[in-house]
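All protein chains but one are shown in place.
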Amino acid sequence: MSDNERRRAGRHFLQIPGPSPVPERILRAMDMPVIDHRGPQFQKLGQRVLAKIKGVFKTDSHVFVYPTSGTGAWEAALANLFSPGDSVLMYETGHFATLWKSMAQNLRLRPEFIGSDWRGGVDVERIESRLREDAGHSIKAVCVVHNETSTGATSRIDEVRKAINAAGHPALLLVDTISGLACTDYRHDEWGVDVSVSGSQKGLMLPPGLGFNAVSEKALAFARKAETAKQFWSWEGMIPHNARGFFPSTPATNLLYGLDVAIDMLYEEGLDHVFARHQRHGEATRRAVAAWGLDTICLDPRLYSPVLTGVMLPEGHDADRFRAIALDHFDISLGAGLGRLAGKAFRIGHLGDINDLTLLGALAGVEMSLSLASIDCRASGVLAAMEYLRETAAAEAA
Amino acid sequence: MSDNERRRAGRHFLQIPGPSPVPERILRAMDMPVIDHRGPQFQKLGQRVLAKIKGVFKTDSHVFVYPTSGTGAWEAALANLFSPGDSVLMYETGHFATLWKSMAQNLRLRPEFIGSDWRGGVDVERIESRLREDAGHSIKAVCVVHNETSTGATSRIDEVRKAINAAGHPALLLVDTISGLACTDYRHDEWGVDVSVSGSQKGLMLPPGLGFNAVSEKALAFARKAETAKQFWSWEGMIPHNARGFFPSTPATNLLYGLDVAIDMLYEEGLDHVFARHQRHGEATRRAVAAWGLDTICLDPRLYSPVLTGVMLPEGHDADRFRAIALDHFDISLGAGLGRLAGKAFRIGHLGDINDLTLLGALAGVEMSLSLASIDCRASGVLAAMEYLRETAAAEAA
Amino acid sequence: MSDNERRRAGRHFLQIPGPSPVPERILRAMDMPVIDHRGPQFQKLGQRVLAKIKGVFKTDSHVFVYPTSGTGAWEAALANLFSPGDSVLMYETGHFATLWKSMAQNLRLRPEFIGSDWRGGVDVERIESRLREDAGHSIKAVCVVHNETSTGATSRIDEVRKAINAAGHPALLLVDTISGLACTDYRHDEWGVDVSVSGSQKGLMLPPGLGFNAVSEKALAFARKAETAKQFWSWEGMIPHNARGFFPSTPATNLLYGLDVAIDMLYEEGLDHVFARHQRHGEATRRAVAAWGLDTICLDPRLYSPVLTGVMLPEGHDADRFRAIALDHFDISLGAGLGRLAGKAFRIGHLGDINDLTLLGALAGVEMSLSLASIDCRASGVLAAMEYLRETAAAEAA
Partner (left out) sequence: MSDNERRRAGRHFLQIPGPSPVPERILRAMDMPVIDHRGPQFQKLGQRVLAKIKGVFKTDSHVFVYPTSGTGAWEAALANLFSPGDSVLMYETGHFATLWKSMAQNLRLRPEFIGSDWRGGVDVERIESRLREDAGHSIKAVCVVHNETSTGATSRIDEVRKAINAAGHPALLLVDTISGLACTDYRHDEWGVDVSVSGSQKGLMLPPGLGFNAVSEKALAFARKAETAKQFWSWEGMIPHNARGFFPSTPATNLLYGLDVAIDMLYEEGLDHVFARHQRHGEATRRAVAAWGLDTICLDPRLYSPVLTGVMLPEGHDADRFRAIALDHFDISLGAGLGRLAGKAFRIGHLGDINDLTLLGALAGVEMSLSLASIDCRASGVLAAMEYLRETAAAEAA
C-alpha cells in the first residue's frame, strides 16, 4: 500500500464535492427490500411519486420516469418527438450540449448547432434571429441546456421561450435541466417548455439511475406523429400504466423509494430555500476563485451557475495533473475539464448534501493543491469564501 | 386503518417470494456514497465488474451493462443489430416472448412468431423446419426466451443452436435470459448464443435497474451494418469506454457496487451449487402443486423451471381474486397470470435469497389462501414439499 | 466449505425465529451518524424517548434507560434499592428467575426462593402465605419474572400485587418484564409494580444494548436509604440529567435512534393489536406442539406465553442434538433448554418482526427436524397451525 492508500485504508473515500453527495436519509430509504412492482403497495408509491415530481418541475403536465441515466432521458425526448430527418436547432453551451447534438445526429435528426466558445450560456438573440429566418418552419424544435454542467453557466430558459415566441415560430422547446432541476428555479409550465429532461443524480440528491421527461400536451400531440423507432422510451406506452401508478416495464424500485424521500426533503426545506442555499455556495466559490486570481469558465455574471463553478487554469498548467494532485493528497475529486476544455479547466460542485464547512473544506483542498501544483494564487480563496459565508450566515441567522 | 393495515403497520411488508429477495449484504453494499464515475476509484470497480460478469454468462465476449431494465436490454439488442424491415424468427413461449415480439414490431422489424399455447417451451424442431424453408436466409436471427417468467418453462438453448446449425442457416441467436441467468446453467459461448439479454433483479439478486447484453464477435460485426437509430444503446459507443473501466454516460453507480458483491456471492457459493439449490426448491414447489391437485402451466417435465412455477387454477376460479386473498391475509405477493393467462394462473418464485423455510412459508400461504378462496385441494402441498425438502436436506448434509 | 456452509455462503444466515427479528425500519434508523450526546439535537431525542417510553410501561413514573443488557438492568434495580443483608422474596419460575436470585446473592442480599418445577408461573398464594408469615416485615421486596423466557410462562403480575396487599405486607414489587414488555399487556402503575426491569431486544424489537428500570415514587424513596455501593446504576444520579433530556454518562446514542422509531411503530400498530398478534402466533404454535404430541414446558393454560413456547422432548432424546439438526439443515436457530431443562427442551420464539408465514416456516423447520432426529410426531403441527391461522386470518380480515 502506498502512503496515500494507507491514509484512506478502509475508510470512506471522502469526496468533497465530486458527485452530488446523497443524504444519509435517502440512502437508507433505498436500502429496503424490493417490493412487487405490480402490487398494490407499489401502486401507492407510484401514484405518490408521479404526482409529487410534478411540483419539482413546476408543471401540471405528465412527467415520465425511466430507469435510465440522463443520456437515456435525452434519447427518450428525441425518440418520442421526432422522425429521421427532422431539423432541430441546438445551442452549443458546452460539452453536454455537444453530446446531445451528437445524439440527435445518431438518431438521424438534422441538428443545426449555434456555436459558441463555451464561456457563456445561450444568447437568445441568436435563436430568435435564426428562427425568424426559418420562414417555412422546418425547424421542429429548439433544444437548449439549462445548466451546462461542463462549464457552470445557467441559461435563461424563460428568455429562450420569449425569443421563440417573438419570432412567431411554432418550434417546440426542449430543455436539458439534468443538473439544474431542484438546484435552481425551474418552471416548466410558466416558461413554456415542451420537454424538460432531467436525471436523479444532481439536485434530486439520488444516485444515478432515474431519467425524467416532463412533457407538455403540445409535445405529446406532436409525438404521436413521430416515426423514430422506439419502444422502451415510448411516452404513449407509459401513459396508461402511469395512470394507475404503474410502469409498463420493470421500474428501478429502490430509486423510487429514494425519490419519494428526496422530494419530501426538498419540500420540507422549501424549494426557494434550496435555491438560495445553492446560490450562496456558488457565490462563495466564485469569491474564492477571484481571490486566487483565476477565471471562471463562464464569463457572464448573469448566468453564473449556482450548481457548480468551472475554473480555468492559467496557460501552461495541466488541469488533469492538478486534479490528480488534489485527489492523491486530499481525497477530493474535482470535476474534469470536458471536451474542448479538457486539461484546461476543472470544476467545483456545490450541490447536494453539503454545508458551509464541507464547501470550505473543498475550497481548502483546491487551494492547497494549487500550491502543490505550483499554480500561483493572488490571495487565499478560502479566506474570501469564509468572509462571505460568515457575513451571510450571520445575516441569515439574524 | 383496516385490520390488515394494522397488522402490517410500521413493519416491513413481508413478501415471500414476490420479487427476488435481495440479500442484506447486497443492499448494504449499495448503501454507500456515490463516487465519481470518471475517477480512478470507479475505474477499478468498472474494470472488476466488467471482467467478473463474463463468468456469469460463461462467455469471453463483451458484456454490456446499461442503467436500464430488462426491457431496455431487449431494445438494446434489437436496436444494435437490426435495420427496419429485418426479419427475425421469434417463439411464443409466453407473455414475455410476446412482449419482445411487440417490441420488434414497434422497432419496425418484421418478427415472425411461432405460436404456442404457452404450456411448454421452445419446440426446436419447429425452428429448424422454419429455417430450412428460409432458403434465401431472409431471417436474420432467432430470438427465444430462455426462462419464460410468465409460465415457468426453461427452454433448451443448446438445442436451439443445434437446430439452427442443423438447418444450415446463418441466423444469429438472441436469447432473453433475464430470469434464467445465475439461477440455472447458462453458457453463452458453448451454446453459440450471439446476444444474451439479462437484467439485475432476478438471479443476480439485485434491485432492478441494470440491463445486460452479452454479445458475440459475430453479433458485433453484424451490428456495424445495422441502421436502426440509437445512441444510448450503442454497443460501438460503449466499447472504448468499457476498455478502460468506464461508461460513455452516467452509470448506475450504486447498483454496480451491488453487482460487484452479488457476483462474489455467486462464486463463493459456486454456480453449480446455486443452480442445484434452485432446482431443489423448484422440485419441492412442484410436489406441492401436484399434492394440491393443480396443474403447473408448463406441461413439459424436461423444461420445468427452477426459477419459478406457474400454476393453473381450476376453471371457474379467478386467480387474481385468489392472489388478493393471499396478499390481504398473509402478506404474500404471488405473481399474476400474465397475458392470455391473466386471471387463470398464478406464479410462485423460488429464486433469490430464500431458503427451505421461507419457501415452505410461501407454500403455506398459498395453501391457506387456496382454502380461503374455496379452491379444493387434494392433499397438503406443504407436507409434500416438506417431505421432499427433509429428505434432500438430510442427503445434502450427509 | 461443507455443503451446509455452501448453501448459506454469502447469504444472510436466515434465522426463524431465534432472536427477536428487528424490523428493517429500525435497523436503518440506527444506521446513522452519532450525534453529540451533550448537544441540543440529542436533547430533543432524549426528551422525546424518555417521555414516550413511559407509555410502553403504562406508567407515569420515571423510566431509567441504561446502555446495558437485561442483566445490567436487574443489577440496577437491586443495587439502587437494597443494602447488603436485605431480604427479598423471589420466585423460581425458571432459569432467568434463578439467575436473578444468584445475582441477589452475589450482591450480598438474602434472597428467599420459592421453589417450583419450572412447569408453570408464579403461584400467588404461596407468595401471600409467605408474606403473612413475615410479621416483622423483614422481607423488603417480592421479585418475580413476568414472562419467563426459559419456559414460556407469563405470570399474573396483577395477582402478585393483590397477594402482597392481601397479606398486608409493605414489600416492594419488582418485576422482570424483559421479554414480556411490548409483547403482552403490562401495566406498571395499575398493577402496583415498584420496579419494572426490561431490555431492548425483545418486544421493543431492537438489538440488545439498552436496559430499563421503571421506578415508582415509593421505590425511589426507598432507594435513598440503600447502602449498596454503585455509581453507574444510580437512579439519583440519573434524574437531574434526564430532566433535561440528557444522561450523566455516554448513552448508546444509536440504540436510542432505534428506540424512538420502535415506540412509534408500536403505537402506529396499537399496543392492543401488537398483543393480539403475539397471542395468535402463540396459540398457533401451541396447536402445532399439541399435534406433534409433545408437551409445552408450561402446563398452566392460564399462563401460556404469547412471546415464546417452550417444548419438552420425549425422554431419551437430546434436545441440543435436535437443535443442531435444525440449525444445520434448515438454518433455524431454536432456543436451547436452559438450566435444569438443558438438553430436555427447546424453545420457539414468536415475537418481533414475524408474520404468519415466517412462523409457519419456523414450525415446518421444527417438524422436519423432529423427523430427522427420529422423534415421532402424532400428526403434522404445521397443518394444525395453518388451520388455526387460516381461520383467524379470515376472521380478522372480515
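Here the chain labels run A, B and C in written order, and each chain numbers its own residues starting at 1.
In this text, a residue touches a chain if its C-beta (ideal position, glycine included) is under 8 Å from a C-beta of that chain, and two chains touch if they have at least 3 such contacts.
Remember, predicted model here, so these are calculated numbers, not experimental data.
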Cross-chain touch to the chain not pictured, restricted to C:T228, C:N242 or C:T296, is C:T228
From C:S69, C:S87, C:S371 or C:T392, the answer for touching the chain not displayed is C:S69
When the complex is taken as a whole, what residues of chain A touch the one chain not shown?
3-4, 6-12, 14, 16, 23-25, 31, 264-265, 268-270, 273, 277, 328-332, 353, 355-362, 364-365, 367-368, 371-372, 380, 382-383, 386, 389-390, 393-394, 396-397
Sites on chain B contacted by the missing partner chain, in the whole complex:
24, 28-29, 31-33
So that we can see where the missing chain sits, which residues of chain C does it touch?
12-13, 15, 18-22, 27-28, 30-41, 67-72, 74-75, 79, 84, 102-103, 106-108, 199, 201, 207-209, 228-232, 234, 248-255, 327, 333, 336
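Assume only the chains that are shown with their structure count from here on.
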Same or different: at the chain B/chain C interface, is the fraction of residue numbers used by both copies above or below half?
same
Between chain A and chain C, what is the gap in Å from one C-alpha centre to the other?
53
Quick one: chain A and chain B, Cα centre-to-centre, how many Å?
34
Touching at least two other chains at once: which residues of chain C meet that condition?
24, 31
